[in-house]
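Missing here is one protein chain; the remaining ones are kept as they sit in the complex.
What follows is subunit A.
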Amino acid sequence: MSVTTGPVTNWRRPQVQQGWLARLFDSKIFLIIACLTPAMGLLVVFLTYPLGLGIWLAFTDTHIGRDGVFIGFENFESLWYDRVFWGAVFYTVFYTGVATALKFALGLWLALLLNENLPFKSLLRAIILLPWIVPTVLSAIAFWWIFDAQFSIISYVLVDKLGLLDHYIDFLGTPWAARWSLVFANVWRGIPFVAISLLAGLQTISPSLYEAALLDGASSWQRFRRITAPLLMPILAVVLTFSVLFTFTDFQLVYAITRGGPINSTHLMATLAFQRGIPGGQLGEGAAIAVSMIPFLILATLFSYFALARRKWQQGGDDE
């Protein structure tokens, strides 16, 4: 902070008085360093260093309040034979895959609907973004109540109103029901983000392209397939990367609704790492679980990088 208050005193100084301080603030190298220090300092101390520390902790047997010693791959070896860990890996991949596919299918549909000529367009857009704005944990608590075994409103509608089922569903009591319930909650929260981002992408597509296609007699499917899809692809790739990344490392929703239960069937890697690391006290093992997520994240980042690079090339091609 001291760096940022420095310039303030300088502005009040009369310009004629070219003191050493004024000259210092006109030197470009000094300015660059001064401007980058706060951001880079915070990021290096609280992001880069912990990232390295996390990898180091994964190779130690650190507990809370006690420094560990280097134990090589022992944490990873014990994880290799740990059924709960593999269950968490399976569910993380399943959760990410299914939830992302649904979010994108429904989000794209919603974006296409919103792109039509509608009354109250901006109000509609504001309402749709609401699930994404509200704290995840708080909406997760609402879902917890919606998925209640005895008083679930979904069961009530299905059983008592529509008569489709003859018994209440135990949403969070059996493994697969709980897994799908969490996916549903995640999709509910993710659709607005996908829809609004893709809507922005749709709005950049020039209407004249559609007019030209219409004159050539293209069907609506052909227009979607040949114009909308390719032009939406770059933004879709970026949104997809972010969505995969944040779904893969999700924590709040699962922690709030099931805490990994029943019988560890809904643990994500992040919730398992938390459970072993913080309440369990085994920081080393928790860090090993967290570090196991890194290869997946690197894959997603590389995908994003190449998608961005491809976009630049595409823009160059479009400009002419």
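Operating definition for what follows: contacts are C-beta pairs under 8 Å (C-beta built on N, C-alpha and C of every residue); 3 or more make two chains touch, one makes a residue touch a chain; residues count from 1.
Keep in mind that, in the parts below, contacts and distances are computed from a predicted model.
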{"item": "\"4Fe-4S dicluster domain-containing protein\", \"Carbohydrate ABC transporter permease\", \"Putative zinc-finger domain-containing protein\" or \"GMC family oxidoreductase\" - which is the UniProt name of the missing chain", "value": "\"Carbohydrate ABC transporter permease\""}
{"item": "Hidden-chain contact residue, picked from the options A:I71, A:A101, A:I127 or A:L165", "value": "A:I127"}
{"item": "For subunit A, the residues touching the chain missing from this view", "value": "1, 4, 7, 10-11, 15, 22, 25-26, 28-29, 31-32, 34-36, 38-40, 42-43, 46-51, 53-54, 57, 62, 64-65, 106, 109-110, 113-114, 116-118, 122, 124-131, 133-139, 141-143, 145-146, 148, 151, 153, 156, 160, 188, 191-193, 196-197, 199-201, 210-211, 214-215, 217-220, 223, 235, 238-239, 242, 245-246, 249-252, 255-256, 269-270, 273-274, 277-278, 283, 286-287, 290-291, 293-294, 297, 300-301, 304"}
